[in-house]
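Missing here is one protein chain; the remaining ones are kept as they sit in the complex.
Right, subunit A next:
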Amino acid sequence: MNKDFTCLFAGEAGYGVMSAGSTLAKAAGRNGLWAFVVNEYPSLIKGGLNTCLVRLAASPLQAHEESLDFFAGLSQEGLEQNYSRLKPGAALLVDTAIKVESSRLPSDVRVYLLPLIQKGSGDVAKIMSNSAMLGAFCAISGFPLELVETVLAGEFKPEVFAKNRELLRAAFELAAEQAVVASFPLPVGANPAQKMLINGNDAISMGAIQAGCKFAAGYPMTPGSSVLTYLADHGPQFGLVFKQAEDEIAAMNMLIGAGYAGVRAIGSTSGGGFALMVEALGFAGLAEVPVVMVNAQRGGPSTGQPTRTAQADLAFVINSSQGEFPRIVLAVGDVEECFVETFRAFNLAEKYQIPVIILTDKYLADSSVTHPFFNTNGLTIERGKLADETWLAANRPYKRYEFTDDGVSVRAVPGMAGGRHIATSYTHGEDGFYSSGNREYAATEPEITVKALDKLFAKEPHILAELPAVKLHGPETADLTLVAWGSTKGAALEAMELAKAAGLSVNLLQVLYMSPFPAAAVEAVLGKAKHTLLLEGNKTAQLGALIRMHTGIYIDDNYLKYDSRAFTPSLILEKIKEVLA
């Protein structure tokens, strides 16, 4: 494992600590390093405590770590909450207004008290405090100042940049007087391969655009909203229309309308919004309308914890809505999967005429990572059994819901000659007609009901055969098999590497597609496992329960983390050692 370097920028909302962090991460990323950036913020606009953690290393990172090599703080509260995370020998940079209790510092911590917050000139000065913080950071850590300048130059208008550079340099000089200027502990140098600093929600949005998505609708709910913001902002140049709906119920129904009319459509929300959508989710399921939904999980039932992370919606999402109908639920684990699997989600939605739900969470949605440019070669759009007018002319009468072996029937969309039909939320027969009440159908109702449900579920084996439902990371066999899903993937993978370095034999089963549940694939891996450890960001071991239900396999040990923060590699390593001891 590479040596890594973690810096935490902390300050009240409004002081730009997040942009300080992303500026450093971008500068590092453009110059051969790799970053993982985690933003933590309470649900308020001004005040409170925002932190931005930037972890840097010489090779790709997939998670953050708790302990800090550098703390740069603009608020007393920020320091109070983070004393315990400082590593021995760390550097501590704080504004002069902040009181540092030396007794709470670990050994050899160097403290730099500098006037970082510009006094007296209102919000503008406040926002620029982050430039001062970055300038001093460079002097103290030895991170090249001109790299930071280049990033800022690209982000601001010339006048604004000039002001920030002035401040950046002034703080650098001031800090250089106090600091024994260190050389930055990682090899900073130019790297020709283009990389992005990207978060999960941006990657999902790009996947949607690449897939030809032309319609998005939603109602803002953190942390799902940023997909909508991205598409509202960047979508129009790709011919995409975003509609802010009056509520989530409207949003989901608009998506269904668009999907029925033949347009690829996406929505994004968090648990509470998703809860409002579930009646319509069942409608999409029964009417076989393709639609893609993102549920970015946050903490808690109800309003819960808007800006904190959790993996606790799994059981709800796979079971949401009344009655029985298949849906595809996909739990992306990293930025690459956010992009590629979102692209695939649109193909799956149309090929199987089924709602697809992308399950992500605040940690993945909101954390940025240095990532190579996405490779779009080989991403092919597949629309499945979509009719055209020639087919419709040759196949009369058209039956929208014709019973077929794979449960999928040819889909016509409004405007196509010869494809007129009814798509309906009522249980229906092959022509889409209501199975009950009407004389024409009354006698055959029980039969139609069974056939209609069998038709929907006939899709499942075909979906399962096509999906990359699970991924086994690491060696084929190991003394301990970790089982994880979603954003826990990153920390689990790194923990696996750490364990290997410590001479332990560990592999990781990642369940990527949760519904239909890939029982055979999971069983194949777990059947060979010697000892198993489940890692989940919830209290009730929801994936564990699914595995038990579908395979009868009990996971040996659980590590459940439901404190509203994500797993870290070192925490998982500790648990691995405990289990294998």
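Just so we're on the same page, a contact is a pair of C-beta atoms (placed from the backbone, for glycine too) under 8 Å apart; a residue touches a chain by one contact, two chains touch by 3 or more; residues count from 1.
The rule we apply is simple: contacts and distances are computed from a predicted model.
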UniProt protein name for the omitted subunit, picking from "2-oxoacid ferredoxin oxidoreductase", "Transmembrane protein", "ABC transporter permease" or "Pitrilysin family protein"? "2-oxoacid ferredoxin oxidoreductase"
Considering the whole complex, which of A:424, A:449, A:505 or A:570 touches the chain not shown? A:424
Considering the complete complex, of A:59, A:102, A:194 or A:377, the missing chain is touched by A:194
In the full complex, which of A:80, A:279, A:497 or A:523 touches the chain missing from this view? A:279
Any idea which of A:70, A:112, A:143 or A:215 touches the chain not displayed? A:215
Using the document's definition of touch, tell me which of A:264, A:298, A:344 or A:489 contacts the absent chain. A:264
Residue among A:47, A:89 or A:236 that touches the chain left out of view: A:236
Touch residues of subunit A, complete complex, unshown partner: 30, 194-198, 202, 206, 209-212, 214-215, 217, 234, 236, 238-241, 243, 245-247, 249-251, 253-265, 279-280, 283, 287, 373-374, 376, 381, 383, 413-426, 433-434, 437-440
